[in-house]
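Note that one protein chain of the assembly has been removed; the remaining protein chains are unaltered in position.
Our next item is chain A:
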């Protein structure tokens, strides 16, 4: 009954702005719409917008199949912005970031596993002489150490025996002279959940992996879980926003994403030059697989690979 007082009596189309509106908001919006109609030929959601919207809303209202996975009331939901390390010059002003939703009761290691960074996938080594033997090991498998830094404490990943304490260097450095930092501690990442941490909203923290790949993490929001959120525990940490990076295409076919990069290549028009797998082999190797010309070739992983 009270609801009826609010809505109008007759059928209205919410897309049409009424002509005689007394609201300033609507008048301005109408002008804007008219301007768009005049200047934009096709007014439709582009790919990026659809992607952004989908990512934001794809998980709302989801319920798990297994009732033990249901998130209980009183669970905290954190929103983190994880920034990419700056690779391109154009990103210096507006750093691209991805937004992740994390439950309070989740361990830090779960967040660590969910962060996808292109430096994890790098394959080291020069393979011009043996292109077929590019190893399957990616850097993620080789260098497993990582740490988070929150509020003066380094949380190191110690799940595997290869993991080293990357933060030890920093702690030793700060303790060697009186640099003005209070005692920095180092603990194990897998022992902590987010509920145990004391955090500041909007304050930049750090995630470091691969020894020198650093990501800034900022917490933008903490709130209680809500009925309309996704209540399936398995889907968290949930990615809701991601920056779209353009992939570099092969120089020859301009169609496939580049998988190889060559330096000092006598057969290539520029240095460095990117090739997809097929074009690379066709240009640099003959039918028997012998190397033609002089060049250095490295496997290349494009940052846009996560699109």
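Miscellaneous remarks
Assume a contact is a pair of C-beta atoms (placed from the backbone, for glycine too) under 8 Å apart; a residue touches a chain by one contact, two chains touch by 3 or more; residues count from 1.
The criterion applied here is as follows: contacts and distances are computed from a predicted model.
In the listed set "NADH-ubiquinone oxidoreductase chain 4", "Proteasome subunit alpha type", "Transcription and mRNA export factor ENY2" or "SNPC1 protein", the entry agreeing with the UniProt name of the missing subunit chain is "SNPC1 protein". For the chain left out of this panel, the touching residue among A:47, A:179, A:227 or A:254 is A:227. Of the candidate positions A:163, A:218, A:235 or A:278, contact with the hidden chain is made by A:218.
Across A:201, A:267, A:282 or A:305, the single residue that touches the chain missing here is A:201. Mapped onto chain A, the footprint of the missing chain covers residues 2-3, 5-8, 12, 14-18, 20-30, 33, 45, 49, 52-53, 56-57, 60-61, 81, 93-94, 97, 201-202, 218, 220-224, 226-228.
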